[in-house]
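Only a single protein chain was left out; the remaining protein chains are all shown in position.
Labels run A and B following the written order; every chain starts at residue 1.
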Amino acid sequence: MKDEINKSEKVANLQEFVEQDFKAETKIKIVIDSFKQNKAALVSFFIVVFLIFIAIFGRYLMPYDPNIQDRNVIHQDASLSHLFGTDEHGRDIFSRILYGTRTSIFVGIIAVCVSLFVGTVFGSIAGYYGGKIDSVIMRVMDVVLSIPSILLAIALMASLGKGIDKAVLAISIVAIPDYAMIVRGCLLSEKENDYVQAAKVVGASDSFIIFKTILPNIASSIVIRATLGVSSAILEAAALGFLGLGVQPPIAEWGDMLGRSRMFMLSYPHEVFFPGAAISLTVLAFNLLGDGLRDAFDPKSRRL
Amino acid sequence: MFKYILKRSLLLIPVLLGVSFAVFLIMRVFSADPSVGEGAAGKYANEEQRQAWRDSHGLNDPIPKQFFLFVKGAVTGDLGKSYKTKLPVLEEILARLPATIELAIASTLISSVLGIIIGVISSIKKNTIIDNLAMIFVSFGISIPMFWFAIMLIIIFSGQLHLFPSGDVIDQSLIVESITGFYSIDTLLTGNFEAFFDFLRHLTLPSIALGLHSMAVVARMTRSSMLDTLNQDYIRTARAKGLSEKKVITNHALRNALIPVITIIGLQLGGLLGGAVLTETVFSWPGIGKYTVESILNSDFPVVQAVVLFVAVIFVITNLVVDVLYVVLDPRIKFTKKGAV
Partner (left out) sequence: MKIFKKTTSFMLSLFLLFTVFFCGCFNKSNENGGTEKKDSKSETLTIAMTAEPRTLNVPKMEDSTSSFINYNVFETLVDYDKDLKLRPRLATRWAVSEDGLVYTFDLREGVSFSDGTSFNAEAVKKNAERMLANKEECAFCEVIFEGLKKITVDGEHKISFHLDKKCAFFVKKMAICAFSIVSPKSFEGKDINDTNLKQSGTGPYTLAQTGTGFVKLISRENYWGGKPLIKTLIFKSMPESTSREVALKNNEVDIIEGVDVNSIEKLEKEFTVKKTVCVSSHYIALNCDNIENPEIRKAIFQMINIPEMVKTISKGTTPHIKQFLPEIIIPFSNVIKYPEFNLENAKDASEAIKKLKKELKILAVSSSGSFGGGRVLAEKVQAYLEAAGIKTKIELVDWKTYQTKTKGEGRDFDICFGGWICDFMDPHNFYSIFSEKNMDLNYPGFKNAKFEELLEKGVTTFDENERKDIYSNAEDVLATECPILPLYSAPAFAAFSKNVKDFVTTPTGSCDFYKVSKTKD
């Protein structure tokens, strides 16, 4: 008798256990698990979090004001009082790099958000309505894609003028087609599905359908693309800053610091090394994060 | 086959028109007034004289007319005159184009060859230290800003080791003749070997800097493509037949694995043209990349307009060539529906 009760208990527990397990095996958990297994991705995730933390709270961590000029310590090498040395005005490079994190991360994220939003809108319209609108929008996207991104960004800056806000605009414009294509592709394939037809019959509005069909299916692609997009945006912002087209002095920005110190590169290599290393590390972190997400979401690529 | 090429070529036209319009819009409509400080009246001009200058340069005409003239000019080869040097822009571009082409070719060669080698080796030695090192290298290669890498190269190889010069294309005093405009060809044609080697010395660092990113992408693509291929059935058959591993790789796997790699190399060209802008600036390489940056910083708008259009045209045509090449190499594509676009 006891055995039987135990057995039925066990069976009941087993059932519960199986159900639980089944529920747990939702997509997200699979993703997170495989992500956790990818060491590089995990590390990069923490680095990205760290960078965002610095972007927000960095100003409280800076040992010096990034714009204060100390004329007695110009062009100093890395030392205990100035971790990364000083620049031509005696400003502490470490503090300027911390401040620059804020500029770069914000530029990256904002640029991606803008291009994501605009790209999604265009892609949805093109994919959903098809026909002439699709052709027109696609041709416009082709035009943007047919000019190498950095060149286009620079050309846009030539007409928009200098300044970090215009740089963000230029970088966003350049990246719009990437998101538009993904969204359009998805909509094209989903458009003909039964549930879409059903929704239409019921009388759901177009935007409702679009959001209901986009979100589930391409959230993963978008997230991956956006993460990689942040790294491209940061690189492009640095390139623009390097050429003197981004922030205006005295604001600290990695690309601008690099471009400025270039003329001293043989005499004071530390001034060139640190900003570049900061850019590389940040871009690397976002790239690895994006790769990790891609591997986690896409089972096919996981085995490689 | 030809139909496909024809169809794709026709599709080019609206795209190129679109690019011209975009470029035109950016430069003419959004930019600052170019008549300030320009023209015969020059620095002393008052508003009347500036308007006269604008009239003579057709800047007061209605926008559609201006655009039409611009396109007409572009097609016939008249891309306007540089504000700075007053020379025809097309002439200026063509004078600098060979240098960029040579840099692009050298960089593509280095990045493709080295990238493929790295990719193949790491795919064969999968998950060993070599593979991991290679993949770390790839990650860095994609993330490092090209202009920073260029500067580091200069500091180490020019500044410390004195192996290479840090800028320019060649020691100009060594050159006697300029025939084609291509330094490599000209120096070889005139038998001026000293100049040829000097050119190669100047070419080394810029092409490595420019090729880093491509090398990483190619390596990664080659590796995954090789891994895909090596898992195919026919490879297993080849192994079963008793062929040595080396033969399996070189005779069977490599050929097929390289097909997508070639497309990637072609697609890298766009990034190359963009990266050339930065690399040429760092190395003072007298190509169109540096020219573009100079013109933008000098507010020389006809030049910027023309260069962007020029580069877009090259890019679009190159993509077309790569697509056609892809179809040629892999007949399967013709029969499957190509993706969006």
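Convention: contacts are C-beta pairs under 8 Å (C-beta built on N, C-alpha and C of every residue); 3 or more make two chains touch, one makes a residue touch a chain.
Nothing here was measured: the structure is a model prediction, and the numbers come from that model.
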{"item": "Omitted-chain contact residue, chosen from A:G58, A:G244 or A:G292", "value": "A:G244"}
{"item": "Touching the absent chain when the full complex is considered, from A:H75, A:K166 or A:K212", "value": "A:H75"}
{"item": "Residue, one of B:L6, B:L69 or B:V113, that touches the chain absent here", "value": "B:V113"}
{"item": "Chain not shown: contacting residue from B:L16, B:M135 or B:I154", "value": "B:I154"}
{"item": "Positions on chain B where the hidden chain makes contact", "value": "36-37, 43-44, 46, 84, 109, 113, 154, 158-159, 162-163, 165-168, 171-173, 175, 193, 196-198, 200-201, 204, 250-251, 254-255, 284, 286, 297-299"}
{"item": "In chain A, positions touching the absent partner", "value": "67-69, 71, 74-75, 88-90, 162, 244, 248-250, 260, 262-268"}
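Here, only the chains that are shown with their structure count from here on.
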{"item": "Chain A - residues contacting chain B, complex", "value": "40, 138-140, 142-144, 146-152, 154-161, 181, 184-185, 188, 231, 235, 238-239, 242-245, 255, 258, 262, 265-266, 269, 272-273, 275-276, 279-280, 283-284, 287-288, 304"}
{"item": "Complex interface listing, chain B residues touching chain A", "value": "14-15, 18-19, 21-23, 26-27, 30-32, 139-140, 142-145, 147-148, 151-152, 154-155, 159, 224, 227, 270-275, 277-278, 281-282, 292-293, 296-297, 299, 301, 304, 308, 311-312, 315-316, 319, 339-341"}
